[in-house]
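Every protein chain except one is present and positioned as in the full complex.
Now for chain A:
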């Protein structure tokens, strides 16, 4: 302990938090749909479980792959982890940099209360043990976007440990059956993000943007409990939903708010684990699965050809679809970890241990945060299954798109149609339509009320199912679909109605 001995001689010393206990920024309206949720309808390599599919060609050997993840989630907070600078992804370069962020000599870190609360809430949601006392460390390396020459992190005694993350993957012949798997959460630590380096090879210059330097990160370390890209992607997706439900991170992979490093190794079952490689900076769920499966296959090929696996850091070249060794991390790094001397131990309390007469603004009560936890995705899905008798995979699909669950619930509220029918309509017809148009739920031209009304008509048998589908087809912008509707009306009126009048009426109705 380099933290001064004084700390124990001095009762009454309390944690100090950066002034503005920020409110999380909700709903910046960026749909996570396009890049990070695209499991539906995308057949990635991961769809084939590699390990079993791999038929041993040489020496009758079977291979097992082991995948562990380090997931960095940017904390949704107004200000940075140790400074009062604002956090904003879209701000002009170097416009959100405090003296501390630029590491001016003499500046000191002051811990942001909101970031600590986010870490505790995430820890609770992942069934972690929350350490009542945690410590900060300095991790040293020279890099242009790391102004202090070290990152403040929690290596030795992190804020939360020993949790678990339950996630589900599709199995079975038609991949329609959901199976729940669990990855152990080793730890959750608070740490600083780095700045960004922009390499201008034309002028052989590197430009540095420090806006991101010092933004609070939650590093969630998952034990190597996964065995292929699909599992890893599903685990990350579940974590993403949890973080978004908690509001602790926007967790948008496209904006770099969720970044994943994967530790990958292969071995023969029954033998010790193999040498692992680390594939860094995986910024989309699709590439995550691809990169991991590629790397597993590469390691198997390497070993089967008599080669060796090097303990190295690799990156994923998404254009070539393969992993390549990272040049600047070639040498073995010694991070020369040491305790951060400017931050006293972070103390957390529960209702039992809260010292009497303390200012609630100066302490964090774990029990109070536990009470404030919102419903987690797992519980929401269980409720859907119970309440509406829907299939588990349907409950997953409903939560997978931002706003879809709310849409579904609004339709349910307004229609007399069977929940099963609503589910099917929302997930197949409606979602299919959105995907085709590349729209987010919030951008849908079809309101929940409109769909509810349509389903009511269907329910009363006022229109047929195919007619209802035609209605949505017209809504989708298919002008020829209206001809089919005209045909249906003519048949219903036994050919007595004038087609042009029918068309006019229909168009008026459909555009309303």
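Here are some notes:
Note that in this section a contact is a pair of C-beta atoms (placed from the backbone, for glycine too) under 8 Å apart; a residue touches a chain by one contact, two chains touch by 3 or more; residues count from 1.
In this section, contacts and distances are computed from a predicted model.
Hidden from the displayed complex is a chain whose UniProt protein name, among "Glutamyl-tRNA(Gln) amidotransferase subunit A, mitochondrial", "Sodium/hydrogen exchanger", "Cell cycle control protein" or "60S ribosomal export protein NMD3", is "Glutamyl-tRNA(Gln) amidotransferase subunit A, mitochondrial". For the chain missing from the display, the contacting residue among A:75, A:111 or A:348 is A:111, taking the whole complex into account. Remark: the omitted chain is touched by one listed residue; of A:68, A:229 or A:344 this is A:344. The hidden chain makes contact, of the residues A:73, A:148 or A:300, with A:148. By the touch rule set out above, chain A reaches the unshown chain at residues 1-6, 9-10, 12-16, 19, 99, 102-111, 138, 140, 142, 144, 147-150, 206, 208, 334, 336-338, 341-344, 362.
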